[in-house]
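Only a single protein chain was left out; the remaining protein chains are all shown in position.
Letters A and B mark the chains as written, and numbering starts fresh at 1 in each.
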Amino acid sequence: MKNMSKHDLKSNTIPAVVTVGPVALLLLLLVLAPLILVTVMSLCQTDEFYNVVYRFTLVNYSKLLSPDYIKIYGQSLLIAFITTLICVLIGYPFSYVIARTKSKKRQLFYMLVIIPFWTNSLIRIYGWRTFLGSSGWLNKLLMAMGVAAEPIELLYKTGTTVLGMVYCFIPFMVLPLYTAIEKLDASLLEASSDLGARPVKTLFEVILPLTSSGLFSGCIMVFIPCLGYFFVSNILGGGNTDMIGNLIERQFKSANNWPLGAALSIILIVVTLILVKIYQKLGGDMDSLGV
Amino acid sequence: MGTIIELTGVNKIYGTNHVVKDLNLTVEEGEFLTLLGSSGCGKTTTLRMIAGFEEPTTGSIKVEGESIEEKEPFERNVNTVFQTYALFPHKTIFDNIAYGLKMKKVPKAEIKERVLDMMDMVQLTGFENRYPSQLSGGQKQRVAIARALINRPRVLLLDEPLGALDLKLRKQMQLELKRLQKKLNITFIYVTHDQEEALTMSDRIAIMHDGVVDQLASPKDIYEHPATRFVATFIGETNTYDGCVTSMTDGVATVTLENGAVRVKCDDSFNILEYATVSVRPESMRFDTKPHEGFELVAVVKDFIYVGSVLKCIVSLPNGNELKIERLSGQELPEIGSRIYPYWDPMDGVLIHNDSYKIFKALDEIKLA
Partner (left out) sequence: MRKAKKEKRIKRLSIVFCLLVYLFLFLPIFVVVSNSFNATTTKPYLSWKGFTFDWYVKLWDNSALLESFGNTIIIALASTILATIIGTLGAVGIYRYKFKGKGIINGLLYIPVVIPEIVIGIALLTIFTNANVPRGMLTLILSHVSFSVPYVIFNVRARLSGYDKSIEEASMDLGANRVVTFFEITLPVLMPGIAGGALLAFTLSIDDVIISYFVNGQTKTYPLKVMESIKSGVSPDVNALSTLVLVGTIVLVYITQSGILSGKHNKI
């Protein structure tokens, strides 16, 4: 601005710098710069000691196309998809019931969804492993009931990983759905039935369209992070159900090929961008992803 | 009594939107001045520039002879009553009202005394510990006024302060505000779009239209001598006739219309063959069953509307324009569909220069040149 007046300086420029400056600096240094660096690194080589050498190459991207990796991408997408689907199927009716509870208990029901999250997630996943293990409660129960003669191996299967993922992410589905359903005006449902719609019709014509925002943001908040949650498949899948996250983790923590790990991360970034674009196209509000 | 606020050549432009155009306005000390106009006319922007929330694009604003454009709102000795009340939701009524004094670091004991006095004055005693959300609209309004007045400002700015109240409460608050203003002898600058409110309360009214003050005068003057066609139609009900001044004798002009001619008083500022507008209030209109001297106006009675003590005749001219003529209830009425001849005492009408005509004339001159 050419003729920036003193008034403007005092009432806009200085306050803007003071308030937005810190967050802008933070975002530039700890979000944008790191991601740019990862992108650059994905195009770099390593020397024989696995140090990153900043020389251009596409070799990391060509490695991404190896059949082993492609199998894992497919597996990751499948696990994330099934997880999301189950979260919707369980989460929607569940959120609906608690959000439409009329009494004061509604707050309590809501808190009961959040409380488990104050216990460390690793230890809860480990709790599942204890529960499902060969000497765990479930096997003991099954044998006591005579259903099984000897312990059944329940761990280290795709299903176990999905169970852990559903467990980790179901609140991210329930909370946005709860918010959307709670906002739903009861008189709309009455109006729909007054106008002759049966309950199922009301569900598809009124309830689902009006709560779709919560549904979409729930799906985004389940599907995307699911791809990167390497420790769930580590603990419950025992290495049989690797996901993209496990591949990345290995490149940075044991195989020490950071450029390759960076290239693998680019896949996750691209998937995220595509899904977020779809989400926005469907009319999703970005802010509701974080509240 | 002297000038307390002086706006000189004030313009406010937002992007391509010229909201206030070359505004000159002086406010006298102790007066109740109303800025009246429909939404978007620039009245609220003018008020906000005086308060310091907006900065004039060009021009100067002086309070007591001192330029204040560079001053922040908190450095100005004016206070505002907001349209939305803007009460602090997290503070009690007492703390809301005490806020300005607290900022001035007035001793606690004095704050308490003054706040309680002020609460008494606006009839809110006993509400000290309530929160704004626990008050009714009218009570919130009183808090907003008390909160501003306690600072003893030289000028109080009020931005449609009664807009959110229902009619009965609004009438009551109008009187109360006027009483407070007289009692405290503070200059009020009042923004409203409600002409009745403006006429009831103001010492002077500035009628704003498209960022320009069309007329600044007392309510009586504005009603009886509207300066522009806009003012005439905006304030109260009126009948207007656009025509051409064809003769002027002894301060009475004959104006020839599209379908007839009428007579109206005029002054020296008018010229023969000038296009002008005649404005006559419905209560000044008369009619007869035969043509009246000097008037060539024929109309057909369309409808009657009862408004309490008076009755309004709607009559239509041959060109389709409708006129309103007020009669006392109980007076004999013509039949609907019958032909009548409207007229008035030339002294009761007002002749107004027709701005739009000036523009045409200027264009003609440009073309001729």
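Criterion: a contact is a pair of C-beta atoms (placed from the backbone, for glycine too) under 8 Å apart; a residue touches a chain by one contact, two chains touch by 3 or more.
Bear in mind that the values here come from a model prediction, so they are computed numbers and not experimental data.
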Where the missing chain makes contact, among the chains that are shown: A, B
Residue, one of B:Gly2, B:Gly15 or B:Pro89, that touches the chain absent here: B:Pro89
Contact partner of the left-out chain, one of B:Tyr131, B:Phe270 or B:Tyr341: B:Tyr131
Residue of A:Ile170, A:Leu189 or A:Ile207 touching the missing chain in the full complex: A:Ile170
Residue among A:Ile98, A:Met165, A:Ile181 or A:Val206 that touches the chain left out of view: A:Ile98
In chain B, positions touching the absent partner: 51-53, 72-74, 78-80, 82-84, 86-90, 99-100, 103-104, 131-134, 147-148, 151
Interface residues of chain A (partner: the chain not displayed): 12-13, 15-16, 18-20, 22-24, 26-35, 37-38, 41, 90, 93-94, 97-98, 109, 111-113, 115-128, 130-131, 133, 135-137, 167, 170, 220, 224-225, 227-231, 235, 245, 248-249, 252-253, 258, 261-262, 265, 268-269, 272, 276, 286-287, 289-291
